[in-house]
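I am attaching a structure below and will ask some questions about it afterwards.
Note that one protein chain is taken out, while the other chains of the complex remain in position.
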Amino acid sequence: MLGDFQEIIKQALAEDIGPGDLTTWAVVAPDTPACARILAKEAGIVAGLPVAARVFASLDTDVRFSPQIRDGAKVSRGDTLALVEGRAETLLSGERVALNFLRHLSGIATRTAGLVQAVASYRARIVDTRKTTPGLRVLEKYAVRVGGGHNHRFALYDGVLIKENHIRVAGGIGQAVSLARVRVPHTLKIEVEVTNRRELDEALETGADIILLDNMSPDEMREAVEVVNGRCLLEASGGITEETVVAVAKTGVDLISVGALTHSVRALDISMDIEILTPPV
Amino acid sequence: MLGDFQEIIKQALAEDIGPGDLTTWAVVAPDTPACARILAKEAGIVAGLPVAARVFASLDTDVRFSPQIRDGAKVSRGDTLALVEGRAETLLSGERVALNFLRHLSGIATRTAGLVQAVASYRARIVDTRKTTPGLRVLEKYAVRVGGGHNHRFALYDGVLIKENHIRVAGGIGQAVSLARVRVPHTLKIEVEVTNRRELDEALETGADIILLDNMSPDEMREAVEVVNGRCLLEASGGITEETVVAVAKTGVDLISVGALTHSVRALDISMDIEILTPPV
Amino acid sequence: MLGDFQEIIKQALAEDIGPGDLTTWAVVAPDTPACARILAKEAGIVAGLPVAARVFASLDTDVRFSPQIRDGAKVSRGDTLALVEGRAETLLSGERVALNFLRHLSGIATRTAGLVQAVASYRARIVDTRKTTPGLRVLEKYAVRVGGGHNHRFALYDGVLIKENHIRVAGGIGQAVSLARVRVPHTLKIEVEVTNRRELDEALETGADIILLDNMSPDEMREAVEVVNGRCLLEASGGITEETVVAVAKTGVDLISVGALTHSVRALDISMDIEILTPPV
Amino acid sequence: MLGDFQEIIKQALAEDIGPGDLTTWAVVAPDTPACARILAKEAGIVAGLPVAARVFASLDTDVRFSPQIRDGAKVSRGDTLALVEGRAETLLSGERVALNFLRHLSGIATRTAGLVQAVASYRARIVDTRKTTPGLRVLEKYAVRVGGGHNHRFALYDGVLIKENHIRVAGGIGQAVSLARVRVPHTLKIEVEVTNRRELDEALETGADIILLDNMSPDEMREAVEVVNGRCLLEASGGITEETVVAVAKTGVDLISVGALTHSVRALDISMDIEILTPPV
Amino acid sequence: MLGDFQEIIKQALAEDIGPGDLTTWAVVAPDTPACARILAKEAGIVAGLPVAARVFASLDTDVRFSPQIRDGAKVSRGDTLALVEGRAETLLSGERVALNFLRHLSGIATRTAGLVQAVASYRARIVDTRKTTPGLRVLEKYAVRVGGGHNHRFALYDGVLIKENHIRVAGGIGQAVSLARVRVPHTLKIEVEVTNRRELDEALETGADIILLDNMSPDEMREAVEVVNGRCLLEASGGITEETVVAVAKTGVDLISVGALTHSVRALDISMDIEILTPPV
Partner (left out) sequence: MLGDFQEIIKQALAEDIGPGDLTTWAVVAPDTPACARILAKEAGIVAGLPVAARVFASLDTDVRFSPQIRDGAKVSRGDTLALVEGRAETLLSGERVALNFLRHLSGIATRTAGLVQAVASYRARIVDTRKTTPGLRVLEKYAVRVGGGHNHRFALYDGVLIKENHIRVAGGIGQAVSLARVRVPHTLKIEVEVTNRRELDEALETGADIILLDNMSPDEMREAVEVVNGRCLLEASGGITEETVVAVAKTGVDLISVGALTHSVRALDISMDIEILTPPV
């Protein structure tokens, strides 16, 4: 379920190529056959090969994109990710956009995988948030899954999360949850954000299906886990990093959501080397 | 020259709200007046306030967005960036998208400003690259300028940069530059990427207007500066970071391009607090 | 939460007006001021006045659309729904599209209201389905709510409903539910379609959150209600009409989904009468 | 001349699938080969098979859609309309949208065919109107033709129909027709709506090419036919149903327009059964 | 009935400005108030002022565009067409696109007016064709009307013109006209292209409503007028220019269609002079 990402590819290509790739047009003879190798310049988890493939295919249906590994594979520096054969002009014009996607998504998958591995022996799932890069949510959430993480709701339309700002406007947790129960499709669970023990009790009482523990200390989380005792799911949230994730997982929460997975991405270093094919004699 | 960013805002809102913000619809009474404060949770340079303003305006023309500072301002933790007044449902539905833009762009401006300041006493300009987030180039390049950096070419259509892959296909630097000189509009300079002294000499000889020194050591760059002696512009490129930028600037190059400004962004922490307005009695 | 329906209005106007309304252009003097009355030609529940307003506003921002009632109101033959003042050409060119929306949505609201009232004394909610008119889902689901019904999931992306076709491919109810439990965001309940007692037992055992009873007789449904005994929600579905809905509600199910609400709509008869305004002397 | 309906299919799929079909993704193994049968659950005239084919093709070019009959065929309960082979996930994700189109269009064709057959021995053509579902006009008018009906003008830009509201603004039938004659392309006939004998005479005198008899009784229509005596075409309109259509046809009018063909559609019951293909040993 | 031309303006601006107007951004201080005068550099008929106004309005709602004349006015060299006040950057960025529209459309109106005047004392209408510039049809047909010409059918969907290529495929004029009579909406006349007397007779016999005389000599046309004797409309077509139009008109045909009105446009010379406003003291 990678979702439909053709539109963002089209935009990215329009953004970068627009009326034409001047350099390639000027210096490369039309229809020169070429082959390129996409390779890792550092170790990590790869995500986005189908996206890179589609970038080239969107420019020219004659390109042959041959992945050498699959999304989710762990690569080392120097490993080949894919071979790309076709017109030299296509390879050159599509290179940057293909790499921009691949490096960004692989960066997300790599970071996610690190966190997932760190808490592998605990019950907690690592989940993403809505703190994604505008326009790229469908791809970024895919990269999180590639890295072994799970997705939280996709957007505002497919989940109910009553946050502090809602509660303030609605006039209290109880009021907000009751309204949601009446109006929201029966297919959705209701999640509420709480910041302290009093709010936790109130949320529990109203029958929330999931409770988000916002910026709580591990001790507070542990207490919450005991209090709730399985009556609903518990999600830890708020500035959780590689340094703190294990301590959080140890508290026994069901879910750990990490905004930085998608809001502060370090691109994985990946590049492309092109060669001309020896012309058939 | 922020460029036209209405479309990406529309997409980001569609992506996040789609058929509707279920939580807000369910728990907030229509037309409840509210006020929100957008505030910094850490120090940095702010970029993107006009974008955030437009996010809310795209949802509801009755929102009043009052910036308390301007893009480019330096803020400290707790500083107010803007006040937003309007219907509570608009504020709640637009919050995440507005913040996603603002945090991302402010992250870019903050990092750029750091590098710019580090080399302030040298001739070199800090410039960006085409390693931007798909769909966000116009905004990210704006954020680089807000941070005091300069823009390199925007895309493949507005500049000529003959890179290693082009040279390989074209059959040499001289060949590539001559072709470009003939075919490319007279309004554009011609830039060539070189990786060693021999290529530098060849590029100089062909009359390149700008030479990009790819992944050279400071010593190699210094030699290039001496050899060129003002006959063309010199751009340093390749994995330059906060740690290495001063050494690069000291070599006397004219430009330092830093892909990480836009490919590995750490979001600046910014949030929004909402309150209901006291209803008129 | 009416959702964003600007795009479908734009399309409907493009579809009907295209390069221009020939008749109006030919026979009406530009800028002739006029007033029109939108009125019911039969009794029913009105839905879509904000849509009709937006149709005219999309053509001409100078139109004044004054609803005389609100969506959800019960009208009788001859009742005025709204007054529309503005240029005669705008009123004439927008009339058909505005009425097409209004009549269709009011037809849905009217039928929904009839079913809702019929089962008002039972616990069951009347809910809609995905059997909607292509392109109009957001509006049709709104009209269902206006008529007092509730919405089921909006689409394939915001709910999990494992239907017979899925079960066949997945290799059984148990297998399907377990897979869904692992992969699907924790914010969503899992619903399973069953057609007989054996499947019902299997679904219960796997811990489904909601069970859809497909085309069961009232007796079978009653048995299902007893067996389940509150452990999950029960939804009745399959050809339910005005004739059978009460019998279904009496079985004690939680939800009754009715595809015909949106797949077989009888438009409510609504028309528009235009007059020229007496010009100021 | 089915027209271009790719866009509405794209929208319908976006509307229903959006970022992804959660259920199918969760429970179905990728690339599972499957076959589905689309079959009639009640008797009627089928319309929309090319549309259904395109729905699946839009999702996945590897799907093989094999119609077993052609649009316009009369089917009985249980008849197979088409076989669909391809990936199980494609069949499951496209099912609802394909059926929504097919059921709606077949509903229109079925009703049209009934009316056409009822008046088969009279000169009158059954024609549609602009009372169509927003966004679906091109398809609905196609379905009317499939059912044996004829199309009236497609929209406001390809025909001239001076209605009561126009006449009121223009200041009389004569005035309106003269203006139209001067300004409208010479390729279009001019049609005028009349409600009584006096207006009929006026329209005839001005040389209208077609006269629409609005809500007249059969007796009034018969008189009109006699008065006109072949000097122009006569179209009967206004609430005509299966009950009244023969009486109208008997009057000798040339055209009978029926808004309900497209504004009050009863979907034809059609469903899809999926099976896994036995994998090759 | 200028039609909807917002989209083509949006594209023209995107095409010319794209990510930003570099020159203006670099050299003009933001928010500098300015005023510009749009003036004729040669004599002609002006068309397109509402389009030019919309160009500036699309960039900046604060611009005040004050036409000094109306579309259709005859101007001499030096005459002022409009004043434009607003931010200097808006005026500079929109100038070229606004002028490109205005000059092109005025060129069409000027040429049309010349032909219309030349045949003013004859019955023939000057009409346009489908030989328009791709994307600009709605505007070009408007400019023809501004110049006093009439429009032929707008496109393939709103008129029936059976041309030589159709006749060849259909197997004869009689066959083609009969098919059209049965299938085409009753609101459209049927036009047939003929190239000689024999075809003319055949077309007359089949009851064509309009006959297009393709590339006939004035003598042949005169004969056609006599033969037809008012039984249908006659349209002269084929390479008619300023030199030949009067001779054609003299033959008594009803319509003279001139492709060159829109396929070979000489732009009218119009330019824009900008001034800074004296800032308020």
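Order of writing sets the labels: A, B, C, D and E. Residues in every chain begin at 1.
Criterion: contacts are C-beta pairs under 8 Å (C-beta built on N, C-alpha and C of every residue); 3 or more make two chains touch, one makes a residue touch a chain.
Note that the coordinates shown come from a computational prediction; the quantities given were computed from them, not determined experimentally.
Peer 1: With the missing chain put back, one of E:63, E:109 or E:162 would touch it. Which one?
Peer 2: Answering carefully, the residue with contact to the hidden chain is E:162.
Peer 1: Among E:54, E:137 or E:152, which residue is in contact with the omitted chain in the full complex?
Peer 2: From the options E:54, E:137 or E:152, the contact with the absent chain belongs to E:137.
Peer 1: With the missing chain put back, which residues of subunit A would touch it? List them for me.
Peer 2: 14, 17-22, 24-25
Peer 1: Considering the entire assembly, which residues of subunit B contact the chain that has been omitted?
Peer 2: 125, 127, 150-154, 157-161, 183, 185-189, 191, 210, 233, 235, 254-255
Peer 1: For subunit D, which residues reach the chain that was dropped from this view?
Peer 2: Its contact residues with the unshown chain are 1-4, 137-138, 141, 154-155.
Everything that follows uses one rule, which is that only the chains that are shown with their structure count from here on.
Peer 1: So what's the Cα centroid distance for subunit A and subunit E, whole Å?
Peer 2: Chain centres of subunit A and subunit E, defined by C-alpha means, are spaced 52 Å apart.
Peer 1: List the centre-to-centre spacing of subunit A and subunit D in whole Å, with centres computed as mean CA coordinates.
Peer 2: 44
Peer 1: Quick one: which residues in subunit D touch 2 or more of the other chains?
Peer 2: If we look for residues of subunit D contacting two or more partner chains, we find 17-22, 24-25, 157-161, 183, 188.
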